[in-house]
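Our next item is chain A:
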Amino acid sequence: MHPPHPRRTPRRTALLSVLLLAAVSACSSDDGVAPAAQAKPRSGGSLTYAAQQEPDCWDPHTSAQDVTAFVQRPVFDSLVYQTPDGELEPWLAKSWKTSEGGRTYTFELRDDVTFHDGKHLDAAAVKANFDHITAKATQSQYAAGLLGPYKGTAVKGKYEVEVRFSRPYAPFLQAASTTYLGMASPASLKAGADKLCAGTDSVGSGPFKAGAYTRGQKRGYTRNAAYAWAPKDAGHSGPARLDGFTIRFLTEDATRVGALTSGQVDAAAALPANQIAAVRRNTRLDVVTKDVPGAVDTFYLNTKSPLFTDERVRKAFQRSVDLDALVKSVFQGTGTRAWSTLSPATPHSYDSALERSWPSDRALAGRLLDQAGWKGRDAEGYRTKNGKRLTVVAPVYGKASVFSQAVQGDLKKAGIHLKLAASTDATAVSAQLDEGRYDVVETSWARGDGDILSSFFLSTESSEGGGHNFAKVTDPQVDAWLKKAQAATSPDKRAAYYAQVQKWTIDHAAVVPAYVQKASVGVNKKVHGLRLSLSAWPEFYAAWVEAGR
Partner candidate 1 sequence: MSVEQAVRAGAPIAAVRRARRGRVRPGVLAAAVLLGLILLAALAPSLLAHGSPTDTDPVHALQAPGGAHWFGTDQLGRDVFARVVHGTRYSLAIGAAATGAGVGLAVVWGLAAALSGRFGDAVLMRAADALLALPGLLLALMVVLIAGKGVLGTTIAVAVGTAPGFARVVRAQALVVRRSGYVESAVALGVPRPLIVLRHVLPNTLGPLLVLATVTLGASISTGAALSYLGLGAQPPTPEWGAMLTEGQGFLEQAWWIALFPGLLLVSTVLAVTVVGRHAQARAEGRAAS
Partner candidate 2 sequence: MTTASTTKPLFEVAGLNVRFGTGPGEVHAVRDAAFSLDAGRCLAIVGESGSGKSALARSLLGLAGPTARVTADRLRVAGHEAREFGPREWRAVRGRRVGLVAQDALVALDPLRPVGKEIAEPLLTHRVVPRREAGARVLALLERVGVPEPAERARAYVHQLSGGLRQRALIASAIAAEPGVLIADEPTTALDASVQSRVLALLGELKESGTGLLLISHDLAVVEALADEVAVMKDGRIVESGPVGRVLEAPEHPYTKSLLAAIPGSGPRRERTVVAPGDGSAPLLDVSGVTKVFKGARGSRRTAVDEVSFALRPGEALGLVGESGSGKSTLARMVLGLAAPDGGTVELGGAPWSGLRERDRRERRHTVQLVPQDPLSAFDPRWSVARIVGEALATAGVARAERRERTVRLLKQVGLSVEHLERRPLALSGGQRQRVAVARALAPSPRLLVCDEPVSALDVSVQAQVLDLLRSLQEELGLATLFISHDLAVVREVCARVLVMKDGRIVESGPVERVFAEPAHPYTRALLEAVPRRARAAVERL
């Protein structure tokens, strides 16, 4: 047992030093601070992380919020681990094999895993978890969806479990690596929806146990000393290095960034674009960024809307916007321009050949619009066709983003009126989407697997059924590619199919990919080993803190 030193002292000394530093840096230039010697990783100490959003419900099996998956990752392990660069490797499941053409998955579990309540992880526990997720009473808003055509789980042996699906379901392994399908102690599953949602009964097998939680304020985590089943590439093995850590919920940007720069927190999530440069300039801080996998921020053009049935108008819209300039100025140089619906960070699916293949060309756009009959110009300079102005209706949930407003301004120069119809009434917006009363939808969707393309372009994934096919692509060729990709076992074959889908959507101007979503976390230099997972959320397991600073 290492010497019992009160947990508060490092924090207080840190605070004092920070005060001195803050006072010094406040008035003098930043060069006064000598770079710390390259310290060795050590165990002990704690850190405070400022998150932008607080989950409404803490139960990963029911909540649809991605922040829930992030805050519960340290507590719940999963059968499979997905490395930051997308590879899947064993975790609680030592090995797995698929059979019956990808309809059945058989997992070989580790035998040394215990939950925080001392219970043992075995096949029955895995079955209990999956059955709980798909049970009607649980009213799961997302996890059940991830299990797709789930038929049931069979216990084959004490540590052997078989998961069956009604049709081949390739994305299951990637889904099984998320916190949504994380393994909770079967006893805790009976605690009832309100306790699980309140985050008071989160009992998993992860490297950290759930500590004290004050809603609206902060959530504490303490080290699980018995932890010995970390995945190979987790960057550390055995119990976590930190004694514990605290996540504080600071929703107001200015407050969160200020807390980081004044040293009151050791790391802060979601730095606004204009603050990144300032945080980088601060010698005591660093900025860790990572592209978010899945579907980038893209304009999906409704190929069935009266305006956009004409492919020439769609192409003109696609080529009118000078996206390079907009992305550079709105995100002040920290943004990455996107050329395909998929983010480069999506493993085995991104088609880099599309880059620079459709640069903005206002002259071409002009000619196409003339051919399509949009020759006239009204008082404000918008193009008209027999009196009617060229208006593109874009429904927006909540507030129109700064980027959307920039695109609106740029399109005006090309004579196209982008009408941003903002509303906080979720129902009205979803009704508008379901009934197709729109020309374009700008959205993005984080997902660690190329299969996200299916939910955007598979003809059956209509908006009413909860799918995302806003472009209303109903092309048998595209459907075929997507189904084959779902069934394909080898990653390369899947990548080839996905590449064809991406090229089709660009060539037919069904989409205008804009920028890659980026997660940027500000970190105090005394914190090391805090790396961003594939879905660009920080992993605390391998993190450690320099003593004394």
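Criterion: a contact is a pair of C-beta atoms (placed from the backbone, for glycine too) under 8 Å apart; a residue touches a chain by one contact, two chains touch by 3 or more; residues count from 1.
How were these picked? Simply put, all candidates are chains of the complex that A comes from, given by their letters.
Keep in mind it's a predicted model, so treat the numbers as computed, not measured.
Participant: Out of 1 or 2, which chain touches chain A when the complex is considered as a whole?
Facilitator: Among 1 or 2, only candidate 1 touches chain A here.
Participant: Flag every residue of chain A that touches candidate 1 in the complex, lowest number first.
Facilitator: Touching candidate 1 from chain A are residues 253-254, 272, 274-275, 277-278, 325-326, 329-330, 332, 398-400, 402, 405-406, 408-410, 412, 420, 422-425.
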